[in-house]
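Here's a structure for you.
Yeah, one chain of the complex is gone here, protein chain that is, but the others are all in their spots.
Letters A, B and C mark the chains in the order given here, with residues in each chain numbered from 1 onward.
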Amino acid sequence: MTNMLIIVFAISLIYLSVTERFRIYAGLVGLQGLLLFGLSFLQLDRITLATVLFVAIETLLFKVIVVPFLLFRIINRTGVARVHEKALPSFYSLLFVSLGLLLSVIVAFSMNTTPYNLMFFIVSFFAVYTGLFLIISHRKIFSHLVGFLVIENAVLLLSLAIGSEIPMLLNMGILLDIFVSVLILGIFVMRLRQHIDDLTILKDD
Amino acid sequence: MFNPSSIFILFFATSLALGLLIGLIHSKPLARILTSLYTIVHIAFTVFCWMHKGETVLDYFTFDPLGLVLLSVLSILTITTVFHGFIYVRNDPPRTYAIYHAALIALIASMTGAYLANGMTMVWIFVEATTLAVAALIYHDRSAIALEATWKYVFVCSVGIALAYIGILFLGFTTRDARLLHLSFSSITEIAKLANPLYLKIAFVFVLVGYSTKMGLFPMHTVTVDAHTVAPPPISAFISTTLMNVGFLAIFRIYALFSATPILPFMNHVLLLSGFLSLLISAGYMLKAKHNKRMLAYSSLENMGIVAIALGIGGIGYYAAILHIILHSFAKAGLFYQMGQSYKVMGTYNLDESGNYMNLYPAGATALLLGLLCITAIPPSGMFISELLMFKAMVAKGYFVLMVIVAILFCYVLYALLTRVLHIVYSQPRTPAVGHKEKVNPWQTVSQFVLFALVILVCFAQPGFLRDTINEIIQNLPK
Amino acid sequence: MTQFFIPAAVVFSFLILVIPGKVRYLYTLALTFFVIVFTSIPALAQFITGLPVTGMVSGNTSFESLPFTWIFKGFLGELRFTIDSLSAFFILVTNFTVLTGLLYSKGYMKSYKDTKNSAQFALHYFSYIWLYLSMLAVLTLRDGLAFLIAWELMAVSSFMLILFEAEKRTTLKIAVNYLIQMHIGFILVLLALLITGSDTGNMSFDALPAYFATHNNAGLFFLFFSGFAIKAGFIPFHTWLPEAHPAAPSHVSGVMSGVMIKMGIYGIIRVLVCVQSDLFLIGWIILVVSAVSGLLGVMLAITQHDLKKLLAYHSIENIGIIGMGIGLGTIGLGLHNPLLATLGFAGGLLHVLNHSLFKSLLFFTSGSVYQAFHTRDLDSLGGVIHKMPHTAGLFLTGAIAICGLPPLNGFISEFLIYFGFFTGLSYGSVYLSITLLLAIISLTLIGGLAIFCFTKAFGVVFLGTPRSEIKHPVTEAAAGMLFPQYLIAGFIFVIGFMPMIFLNPLFNLISIEFHLHTIQLSPALTGIFTKIPLFGIILIILVSLILILRQQLHKSRKPEYGPTWGCGSPYISSNQQYTGTSYADNFIDLAQPVLGTRKEFTGIKEEEIFPGKKSFGMHPNDIFNSALGRLNDVGMSILKKLARLQTGNIRHYILYAFIFILVILTLLYLKIL
Partner (left out) sequence: MIAAVLAILSAVFFPGIILRVKSIASGRKGPGILQPWKNIFLLFRKSSVFGTTTSFIFRLAPAFYLATIICALLILPFPGLPSVLGFSGDFILFAYLLALGKLMFIIAALDTGSSFEGMGANREALYSMLTEPAFFILFGTLAMLSGHLSMQDIFSGFSFSGEFSLIAGAISVYILVQIAMIENSRMPVDDPKTHLELTMVHEVMILDYSGVDLALIQTGTNLKFVLYGGLIANLFLPVNGGWLIPNVILFLLVQAGFAAVIGLMESFRARKKLAKNPQFIVTLSSIALLAFLVVLLLTRNLIR
């Protein structure tokens, strides 16, 4: 079951890297949130109210509801629905992403990961890769944002790999991370509407 | 009542309370009073921490020497920064004034936390907090360019932080024992002993790259430079000194923890690589710089490169690194305050528009020259000592090629800084400045002279306690 | 006493910055005088006796020398100021030149009264006295770290002095260039000291013998040498010198050229004292470098149009001569021939003193000319002698001295070196003799060229008629400025007429420093150096006799006065005179391949019946300078190309991190890291 979800997660990543519509981005981020909720739920061995609540807030509330909501809001506000024209053709990005998949498999295999589940490693590496790739290959800030969210998810996924009892502190960290993502989205919604294209005033050349 | 932990909690409670008060009640006098009060509190707290050196409170925090040294640097710079801050935002509307100071207090508090944190995750959390706090400050003058800088800073920092977090998770994997998982430094040493080196290596790389955003080191130095451009000068002073120290601290801690393991050479090489690249890039950009503050920002990049190299060489280099980071904090802070004043006097940061400073404001010009002397590590600057020690380490370990290249790069950096600063001080501006100019009261410059004097003093005599503390910091590192 | 002297000097020096402008100069003078007195007493004692002053703390007590040491305990920890006879000699030279420079500066700085604000004057005098103090520190400190700090303080203070006229962009550039090159030299010395330190565990000049005893000598020595050579201005390390000297105020140029560059020589000798093997190689290379410096220096000097730049190039030449002496001495050491060694080092050291005298004199006089005429361009000066006879006479004295002509001091030192070379011809291998002969040839050529150059300089600037009309009234330099110059001139004569006073201590010094026993050979030399002044006296007597005779003959028939004979043409205008350019022309034709001097003139074309205005120009060129510039440009362009990262695109910023991680991981995977 766990592996199942992880595979789906990976597929969502691939799809994420090739699509060009922002709404799909938002949807996929939400989907990933859902998957993560499932995963973290499965990873819990003894179910107490506190932990369940925590997981619920962490994933369901933020990753499934708040973040996608904000994303959709941005799309509506800015009215920009597609990635930049001059972005990498999706064919190439597909190539790169599959390369990334291979890479992450190699890396994951090259380190013995027992007693942890290998899949977690592969996919979270893959997620980091994809997130960075999204940021690098796209020009619009929205895509950067999505890339960042994907990296966040990767972090969460990786932390899930530890499985069993995630210490409170790590969770705190993750939670803070998510707060930050929300805050960034906040800034974005409030301020950055006017320059939706890439910002490059500050530079030396 | 007076046991460390309660004082500790009290301090953060005070910070929170004062911050909230200032932030909610938009009144300038109140903000001024409370901030000054907070400065005093912070100093008192630092003294208190020194008294309880080596203790651990709430088992998430510890008063170890490195943290304390950097904390004291922070305390000293807090005085000047608050002082210059008062002058800088004097004419702002109450709201921004209040927000500025609230954010400032938040920043100071979170940096304090980061210095004292005992455990990777704790450090990580506070670093995250600094990002949020400083974002508000960078965005202080609500211009589009400020927004861009803020956005870039927050975004890249968060990505970096996320990467760093992955590194920390890897640390987590190396342990089989859940009780160690909160990753307090004491526990990490145990983990590291029985860990799979590959994991440690990956962890180190991720942590280095992640915190390089804060330390302003290659590869993620880029956004701090932009932040400097728009941030108010006192804040720039913080960003490029105490905040960079936070990044350094995070990296140094993990380095120190792993230094007992076989991956030491790996870490050294990575540090050397990153430091060398920083040096190279900063040299290149300083030769191009057209913006006074960006020039200083790149000089910070250069100095962080030096620190990284010194760390990577090891031996006496560790001493050099610590000494350098301390002295650099003072010198660079002074220079940034000076930049703020020069902006007031000349009405511009643009190199071509600035000039003739010696006649406009002799005291400032003298301070600028003195600061130049300090930052370029020419005797009688104390940073000369640290660079000398670095070279000594290089000779001892036989890195002659690296040494030659570094020396050449130093000469270029020196050239770039000299030409630019001397242009500002002596020659006429190439194109007249448009911004409005105002007078500066020479007494406001005294603080800078004091900072530079501290740096110069070290060239002639290193205070015994400083030497002992640094030796204590590096005692566990491999000789 | 010593416990208070050093902090007192330092603290009082800072008062210069705050003291009111009226008394500032007097205060500086008093302070300098105080320091001079305080340092001269032990230095004289050391120099003359070579033995410690009784009652003073003495440092290492080897048999030959008991250098006198101040152990200064303060918050700096323990500092040892050691004065052995070598540093004593240099201290005395420094003291004299610094004093005269300061005396001269009073009159010279007057002309800046209205253009500079008080702060700049304060900074100037502050830097001046710090240049002096740092030079003293360089001469007395042995500990590596302290030495390095003093060494760089010296560079920085002189840098501030050059910056006095910083509102000119060229001055700024020159000053920066100067500091950078000083810094390079500094790094070289630093590296050398570090190597010493890392091998002997004691980063100090005292540790050098220990190092040289166990390691290859030539390597470290040349590291030191290249570091000090930049300060001394040996070709090809000289490029800063001809720029920096003209840019500085004249009294500063005098001090810099007179003593500051000698610190390089001091350093070289200080290291040389400890060298134990490879002496031949070292001596040979020093000899070659110095010969090249001497020749090129004077050749380039001839091509200059700027009076002070010309003098600056002559400093390079004289450094070359000094170096030749040192090289000879080193070879002498290699041959275990005390006579050669003594001759060489004595010649070199005496020339250090001589050069400090006549070069500062020349710079001061040229400064006075600059003050009076507001130009240093040879081709627009002329006939100065009628306006400023004293200055002219002093310049001539300096010129004769620097050309090494009898009966003045320059001849004594050059004679020593010549004598050494000729003596050496019959020792050693064939190669040595050939080397020495080449050295002799270059020394003679240097002498001849120096005469050529100074006939040009003196003739064009002081003689003939003005080449450009002067708008403002011109007066002789003030008495206050002339007095120090006459003082120096007096010294020049003293050395010329009673050299033994100076030579005996020098021989003594050399025998102490290099552990030679030259006492038995001094009578032979004494004979010579009592004869040479005799000729000087005879010469003067003869000249005066002839002049009297002339007078007598003229008494009877009054001489008439008329215009210069223009071969029948009654119209002689001042621009028909020989200019510096045309005077140098026939030499430059010969030396063009070496110097690469650019000549440009518009000839008369065939079809031109009524030729229009023609121009002739000559542009001196220093190949090393341009080469260095080109090298520097390459480096800069490379660095600037590297700096492309700050594109402003966030995606790029992330990309760097991405690539960095990937690279590291790949290297990791490939087991490279």
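Just so it is clear, a contact is a pair of C-beta atoms (placed from the backbone, for glycine too) under 8 Å apart; a residue touches a chain by one contact, two chains touch by 3 or more.
What you see is a predicted model, and the numbers here were worked out from it, not measured in a lab.
Considering the complete complex, the chain that is not shown touches C. Of the listed residues C:L437, C:A478 or C:V663, the one in contact with the hidden chain in the full complex is C:L437. Set against the missing chain, the residues C:G267, C:G398 or C:G464 yield one that touches it, C:G464.
Among C:L17, C:A213 or C:I538, only C:I538 touches the chain left out of the display.
For the options C:R557, C:K605, C:R630 or C:K671, the residue in contact with the chain missing from this view is C:R557.
Residues of chain C that touch the chain left out of the display are 382-383, 385-386, 389, 392, 396, 400, 403-406, 411, 415, 418-419, 422-423, 425-426, 430, 433-434, 437, 440-441, 444-445, 447-449, 451-452, 454-456, 458-460, 463-465, 524, 527-528, 531-532, 534-535, 538-539, 542-543, 546-547, 550, 553-554, 557-567, 572, 574, 576-578, 582-587, 590.
The criterion applied here is as follows: only the chains that are shown with their structure count from here on.
Taken as a contact graph, with one node per protein chain and an edge wherever two chains touch, the assembly is complete, since every chain touches every other chain. Of the two chain pairs examined here, A-C and B-C, it is B-C that is joined by more C-beta pairs in contact. Nearest to the common centre of all protein CA atoms is the CA centroid of chain B. Chain centres here are means of the Cα atoms, and by that rule the chain farthest away from chain C is A.
Centre-to-centre spacing of chain A and chain B amounts to 31 Å, using the average Cα coordinate of each chain. Mean C-alpha position of chain A lies 70 Å from that of chain C. Chain B and chain C, compared by their mean Cα positions, are separated by 44 Å. With touch defined as above, residues shared between interfaces to two or more other chains in chain C number as follows: 643, 646, 650, 652, 654, 657, 665. Residue positions 110, 132, 135, 141, 144, 199, 201-202, 204 of chain A each touch two or more of the other chains. If you check the complex, the residues on chain A that touch chain B are 110-113, 115-116, 128, 132, 135, 141, 144, 148, 151-152, 154-155, 158-159, 161-162, 164-165, 167, 169-170, 172-173, 176-177, 180-181, 183-184, 187-188, 191-192, 195, 199, 201-202, 204. Residues 152, 155-156, 159-160, 163, 198, 201-202, 205-206, 209, 212, 218-220, 222-223, 225, 266, 269-270, 274, 280-281, 283-285, 287-288, 358-359, 362, 366, 373, 378-380, 384, 388, 391-392, 395-396, 403, 407-408, 410-412, 414-415, 418-419, 422-423, 425-428, 459-461 of chain B are the ones touching chain C in the complex. The touching residues of chain A, counted against chain C in their complex, run 106-107, 110, 132, 135-139, 141, 144, 198-205.
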